[in-house]
Structures are given as structure tokens and as C-alpha cells.
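Could you have a look at this structure, given as C-alpha cells, before my questions?
Only one protein chain is missing from this complex, and each of the others stays in its spot.
We just call them A, B and C in the order they show up, numbering each chain from 1.
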């Protein structure tokens, strides 16, 4: 990669592994909020921040950032498949008179009422979702130094997604990098640099501050919508590894993209998902993936306001390493 | 039931079915927002309402209203069981060296990184959840008059929960009826009347207005926590059928309780879940069930403020008749 | 289709629907074993038949007829996906010391022992399987005239697969039509006629009798193995609709192929899966699909014996309309 892509971060051109380890050595926040912390960077959100974030609501518009969870989603099976909705009581049953027994058993004397019911089977990371801090390990450790073995078949004994269920109401900022570059979508393999981010934010006339959640639009979701191909797991534009120091310095608490994995793929170094290793494992950032940012981007382009109140609370599934999320931007 | 329990609503003591049908005849909103409407009462929320709701955020405190989704939940199996978290990659695998092949296949030259992954199998209504407007039928019809057969094994072709994913950011109001009656919990079978609600709100010095979501605390969830017994599906305190006219007049858009089914059980009439038939099917209200209101109630008692910004967005699971929800009150 | 393809069956060339209805009018066995029958053609298997079937065991060889149930299977998602194996306790957990708590809770003082456990989520018809008599309807009726509404979200109140769990031990006969035609595989769309079947059986010097299960090898499974494409649901060789009278006359009780749906696809008439409508719904035959017949075919070619003891008992999943099956031929 060329130096100009590295933005304000210092990249010495040394061995790949050294970059990752060097970032970790310099930036790691392990222990910063005590040995028992399971919140990570979200500790940086203050009550005042949340009050200010609510102040972003001026028009009352609510914009969903979440893809539909259904069989038309981007997954291809294997580790992750698309969600399966399984009905367990249907309107057709009702009309066919097949619920009368159930209702009688429930004590109903009258059976003009009927009901539908359903279950869902889904990977927690099949669609728009937050990675929990238990999702990624480096050298056998997860956020704050907990052993990887704290995650077993019983789920995550540490850093499970449930710890964030009351955290994800805060100020969100969109960086529409694709629009800034005047393209429909950045190409797979394009590493988004600090310079890209700063130039985009500056052009959008929005400031990014401590406690904010940053949404980076690459345009890839829109380009692939309904013709997913290898969208989930394949090459993608995304954040450069070399944004890590900037992610630390800005003190943002979450970063989300409209791609499957936040960071650029193929990776810039020989390690797999190196930015996850630095920014999720050692900075404690919330990584948000497959956020649908197109409607939000259009709205922001229309009114010129790129900040909003984000409500994107994950389900408190005890011990899960991710959660689907019904995220909204309120402006 | 005694007249004084009926509050301000007129109850003529006629045949049970007549009450339900009479309410429907007088109150039904079918067609009010056009023949294609799938939002129901949520149409009553204006942009101005949402701006005002954001103004409720003054301290920056976020309080979760959602129970943990796990095997310790209240379900007993059958139609609905507790959520099953199923790990598909674990930290223990990583430490045992069992992920090397996967990472190599993904192109990683270095395998200091590892990951955890999981899936969840859950009834959409196993815990804290919103009922979709496709959940309940009366006389073979759901909200707005759509045929019950619009819900089949393929899910809800009409009134699925996905239509609300960008709706549930609004003003919430807590009516802590249990605390107002100075009891830990109302008893199963206790029908909460209009008088109960109005007296509680008045004592709490909070107003309830069009577009608001009303949270009614009975105390039952707290009493049963961890010793669930028949909490899910059994006798419960809850809204009286005779609150239906009041629910219509107030123009609230959602009503949620800390019980499994919002309305009092056993029911006051021979029909099953009659308030669902009137208020969900014909008023188009969002019914919220198994909301954990104890922490919120304590906070409101402490600061004397019983209104808040509610963020309780359901997952857009296409065609589902309910959704788990990570609800929060922001004050 | 040309007359010579119809074999010994009379095909008058009339309107398509007439053929199907005419077969049904002439051949239907509804009521033959009483109004409460749920076994169908399997009533034709006598105890003596089973004793004789056991006599087919002469070499002691056991040959599996079942495909592996895993993510490498032929399904493409949608209504049916490949099986998902979900581990709930792993050897890696054991080695990481993560089972100690569980074992202590179970009363173990010593923890040298460890265990693995798992769950499976699978369509009952994702791989080698029997269709239950509740699987197919014609004109709103299933086998023996039961209303289609006897199958609801609660499963099949009639004709569920569990009724066959103690039935499927009987004499099996292989008709290796592909080998008889000296091809690796018959082409998609090829309708196997009575003439094909009788010529193959004659060349193989094997007789087919009442109570037998007939296995018809097209070669398609072998040709598509691991490169499934549209194997599940797409064009396929298979039994011609015009074999229906012969299926009735032979008094066989089951027919199974190495294709996804037994009968030829595209269908020969405008009705969908017409042979299912005649032979499954009205003759009560067990249809077996995606049986892997290649190893059996090789064995039969080697020893010249095309009959065997079949053990292919479906799981008694109450109310299911199909079941995976671990089928074996014993020779």
C-alpha cells in the first residue's frame, strides 16, 4: 500500500506482524477501566454525551439502518446462513378450524379469536449486527485480556453482547466516503484511510467526537443488494488497518460499515482481519457490520446534517458474541 | 366483575360477546389510514411527537426494559420455549488449534487471530417482545381487515413486524400501578381499570398523550423472576377489557406490561384475550409483553419523572408476527 | 410424449388432467383397509413376506443407501436447506477445563471424564428420506381421503411418518435402469417406463412381487455428487406418470430413486408431480427420495443378486411428513 493511504498515522513500512503488534503495544486499552471491565470503549460515553445526542433530533425523522432478516439476505450457508422464520401457528390454521382445540385447552369458551406464532433460527451475525467483544481473539485473549477459553459451547462467560444492551443510544455520525469520492461504491480491496475519513467529514461539515459512533458508507451493500454473490465473506472495501491510531485518538466508541466485515478485504497484511485484532480486541470498539446506510445517506445529503441520535441496542442474548440489531438514526 | 372496576368505561352488563363486539363496532379504526395500512395506531405518532420525546432526555441515563434471552427465561416449552444459543465457533476451539484450517482457507497466513460465532433458535415471543399486527385475528381477520389467510407457513404477507422497525422511537410513560397500590405485585386475576391507570398517572404527576407508549407495571415479573412457574401463559394481573374505550380515546400507540399477555387472565368474559381482539386487531395498538419495568420504576420513583424517550425497535424479520426487542428508556 | 414410452400402460392421448383423474378413478385404494387406515400400501406386507425377506441375507454384507447429512448436501436453501449440526458441548471445551462446573453440578467428584453433545436442525426431507402419506394432497385430500386440513402447524394429525417406523423392514429389489441402458446416468427429463423397468428386472433375473420395495437407479445422484447444482428441485430423470397402473398391479409398497422426487421432471402433464398424486395419495405408496444406490448397484452387478433385505425405518417424529432414514440393504 502506498504511504499516502496511511493518512495521519505513522506507518514505518516494517514487517506486517510488527505493525499489528506495534499498534497494540502503543494503543491497547486493556485494564484502563479495571480488570473486570466488559464494556470496552463504550465506557467513553458520558451521560452528557447522551443528552447532547438526543439534541440531534430536530425533524423527528426515523431512518432504519437494518437489512431485512430473511431468506433473501446475503449469506451463503456454512458458518452463517440466512435467517429461517418458522411458523408455529398460522392464520391458515385458524381459518381451517385447527386452533379450536388449543383455544379450548386455554379455557376459551368462544373461538372467534385466533393467533399466529413463529420462531426464528439465525446466526447472530447473519445480517446487520454488532460484534460483541467476545467475538475476536488475538494470541488466545479477548478484550481486556480475558482468556479465549472464557468462550466455550456455553457461550461467552466474559464480554457477551448482553453487556451492551443499554449502551447503544448515542450520537452517530455518517461518513459517506462513496459519495465523497463521487462513486456508487468503493471497489473491493479499497482501504479507506484516515485522509479519506477526515476529508469526507470535513466536506460534510460534521465533527466527530469522543463517544460517537462512526458509520462509514462504502456503497457496497447498495451495489450488491439482491445480487449478493460473495458480499458476505468476500473482497470488500473497508477501513485500512492504518486507521487504528486514529480510531484510538478520536475516542469514538463504535465503527460500522455497509460491508460484511468493517475492514478492507483482502487484508493489507498477512494477518487475518488485523484491524479487528487492534481495534476490537485492544481498543474495545464496537464493530457494526452490514448496516444499510443508503437511506440515511440520502437523507443526510438532502438536509446537510450528518449527525443523528443513534438507537441500536443489541438483544441481551446471554453469552452471545453478536446480536442482530434494529438500528435507527433519528434526526 | 364489580362496576367500580370498570372505571370510566360504560359496561352495560349485557352478554359478554356483546361487549367485545360493541367495542369493536364503536371503536374500530379499520380503514382510517387507508386500505393498505400496515402500521396501525403508530400512524398517530407525528414527527413533532418524536422531537418532543427526545426532549425527555435530560440526565442521559439509559435503562434496559428487556429480560435476558437465555435458558433461565420464563418459557416452559410447547408452543414457546426459552432461547437456545448455539455456538458454531468457540474460544476453546481456538486454543485447541482447531481453527487453523478455517483461517488458512480464508487466506490467513498468520493465525494469531481466532473468532467465536453463534446462532440462536428462539420463538419471537419467548421474552420481552412486541406483538405484530399479524399476531391476532378475530372472525378470520387481522388489523385493517386483512384475511387471516394472509398469514401462512410463509409468514405474514400483511402486518408483519418489519413494518414497525423504524417506528418505535417515541415518548414512553410508566404507570407504576403496583407501587401506587403499595404492593409488590398485583395479584393474578386483578383487572387494571381506567380508574387505576388515571389515578396512578395523576399521583405520578405525568400526562399521557396521543402518540405515547404506555408501560403498565404490575410487579408480577419481579415477583416471579427466577421462579417462573406458570408466569408464561398462566393467571396474571393485567389490563381490563373495559379499558378499551380509554385506550382508544387517549390515542396512545402502544401498551406494554411486565406480564406475558398485557390483559388480565383469566379473562373477564368468555372470549379468549378479548382486549387483544379489540385493541390490537381493531385499534391497531402495539402490545408489548414481558417488559422488565422494575429498574425503570425505581428510577422514576427516585427522580419523580415518569416519562422518557423510548427506543424499542423490533427486528425487521420479514413476515414475523412478533420480535424480540432490546428496549430502553432514556431519561 | 410418444406412445412407446408408456410401456404396458394404456395412454389414450386425451387431456392431461383426464389421465391423472382417470388413473385415480380406476386405481384408488382409499378405504381398502378401512376408514382409519394410515399405513397405505404397507398393509400389503405380510409376516411371511418379512420372513422371506430375511432369507435374502446370505453374505452378511450391509450396504448403506443414505447420503451423508451435512452442509455438503444437495439443498440450496429456501424451503429446504442442508442439515446444520450444532455442537452444545465439545472436546475442546473439555481440554480447556470448561466442563468442570457442569460435572461438579452433576455430582462428579472427579473430572477425568468429559463429553461432547450436539443438536441438529434439518428439513425432514433434506436428504435420503421417505415421504409420509401426509406429504401430498390432491383436491384438498391426502391418503385415504383425510382432509388436507388434518395437516396444520401442529403437524399431521393423520398419516404422519411415525406410523411407518415399524414397517420398513422388507424385501428390496433394485432396478438399475442406468446400467441396463449402459449409461452413467439417464438424462433429466427422461421418463422411465414400464418397459424400462420390466426389461431391466428381466435382464437382472430378479422378480418383483407384492410387498416389495422397488429401488430405481437413474445414476443422477452419482453424476451430481458434490456438484449438485439444481439436483434438488430441478430437472431429473424419473418414473413416468404412465407407470401408475403398473405400480398398482405389482402391489409393491414403496418406490425409491436416486433423484430428488421419484418422478420425471419436468412432468409429462400440466399437473405438478402427477405420479405423486396418483401413487402416493391414492395408492398409498411410500416414496423414497435421494437414496444413494451406487454402492448397492456395484454390489449387485458383482454378485448378480438384485434383491435384499431392506431396513429403512423412519424416525417416529410425531406428525412429521417425512423422515431422514438410515437405510441399508443387507445381502
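Everything below uses one rule, namely that contacts are C-beta pairs under 8 Å (C-beta built on N, C-alpha and C of every residue); 3 or more make two chains touch, one makes a residue touch a chain.
Please read these numbers as outputs of a predicted model, since none were measured by experiment.
*Asks:* For the chain that does not appear here, which of the shown chains does it touch in the whole complex?
*Replies:* When the entire complex is considered, the left-out chain reaches A, B, C.
*Asks:* Touch as defined at the start, partner being the missing chain; which of A:19, A:52, A:81 or A:96 qualifies?
*Replies:* The one listed residue touching the chain not shown is A:96.
*Asks:* Pick out which of C:28, C:92 or C:218 touches the chain that's been left out of the picture.
*Replies:* C:92
*Asks:* Of the listed residues A:119, A:259 or A:307, which contacts the missing chain in the full complex?
*Replies:* A:119
*Asks:* Tell me which residue among C:41, C:122, C:214 or C:236 touches the hidden chain in the full complex.
*Replies:* C:122
*Asks:* Tell me which of C:221, C:279 or C:311 is the one touching the absent chain.
*Replies:* Selected residue, touching the omitted chain: C:311.
*Asks:* Spell out the interface residues on subunit A facing the chain that's missing from view.
*Replies:* Counting over the whole complex, subunit A touches the hidden chain at residues 84, 86-88, 90-93, 95-96, 98, 119, 121, 153.
*Asks:* Kindly note down the residues of subunit C that lie in touch with the hidden chain.
*Replies:* That gives, for subunit C, the contact residues 16-17, 46-51, 53-64, 66-70, 72, 79-80, 83, 85, 87-92, 94-95, 103, 106-125, 134-140, 142, 147-156, 162, 165-167, 169, 233, 266-267, 270-274, 276-277, 309, 311, 313-328, 330.
*Asks:* Contacts of subunit B with the missing chain: which residues?
*Replies:* These residues touch the chain not displayed: 71, 77-78, 81-82, 84, 87-90, 92-93, 96-98, 121, 149, 152-154.
We take it that only the chains that are shown with their structure count from here on.
*Asks:* Could you work out how far the Cα centre of subunit A sits from that of subunit B, in whole Å?
*Replies:* For subunit A versus subunit B, the centre distance works out to 26 Å.
*Asks:* What are the residue numbers in subunit C that touch two or more other chains?
*Replies:* In subunit C, 84, 87-88, 90, 92-93, 96, 98, 121, 153 touch at least two other chains.
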